[in-house]
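The following block contains the structure, expressed as structure tokens.
A protein chain is absent from this complex, but the other protein chains hold their places.
Here is subunit A:
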Amino acid sequence: MKNLFTYELELPVNDQDQIAGPENAKITIVEYGDYECPHCKMAMPIVKRIKEDYGDDLRLVFRNFPLTQIHKFANDAARAAELAGEYDKFWEMHELIFRNQDQLDIDHLIDYAKQLGIDSDEFSARLEQNEKVEKVKSDFMSGVESGVNGTPSFFVNGKKYEGSWEYEDFSKILKEL
């Protein structure tokens, strides 16, 4: 039988991460994703539903793994989401970006921030100053070092999960933990 859990998460969850849920949650899921990846878009509502099922028993972390050579908007989208995090709007921005995956140029990204009540002039200036470039890059490198081979990749309690992330399959695996 295929081994469902393989590589170790090399970089533990830390205060640089985008986190939803308490530190002492029974389950921690770390997702490596790319905002322009269609599979990540499909996974977003599934992960959201799983988080809702578990409430405070689950801690969700999102790290960036943009394939910038093939997805030309992925890096800016990742930076915009990270930046929205500084206004406590990371998860709202995260969802908005995935829902509008076919419109991720800078103007649209700024507009999404605006929709969330973020000062768009300031947001735009900060994006232009290349803020969050290093964060996105370090997310990416931590993913490579942890054996991330594509997106989305999920680590459950520190181990890379190789099984299906369809809602029924993923839920069943989590229940068995």
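Details
Criterion: a contact is a pair of C-beta atoms (placed from the backbone, for glycine too) under 8 Å apart; a residue touches a chain by one contact, two chains touch by 3 or more; residues count from 1.
By our rule, contacts and distances are computed from a predicted model.
One chain of this complex is left out of the view, and of "Yip1 domain-containing protein", "Pyruvate ferredoxin oxidoreductase", "Thioredoxin peroxidase" or "ABC transporter substrate-binding protein", the protein name its UniProt record gives is "Thioredoxin peroxidase".
Only one residue from A:67, A:133 or A:173 touches the chain missing from this view: A:67. Listed residues A:28, A:64, A:124 or A:146: the one in touch with the omitted chain is A:146. One chain of the complex is left out; on subunit A, the residues touching it are 7, 67-70, 72, 141, 144-150.
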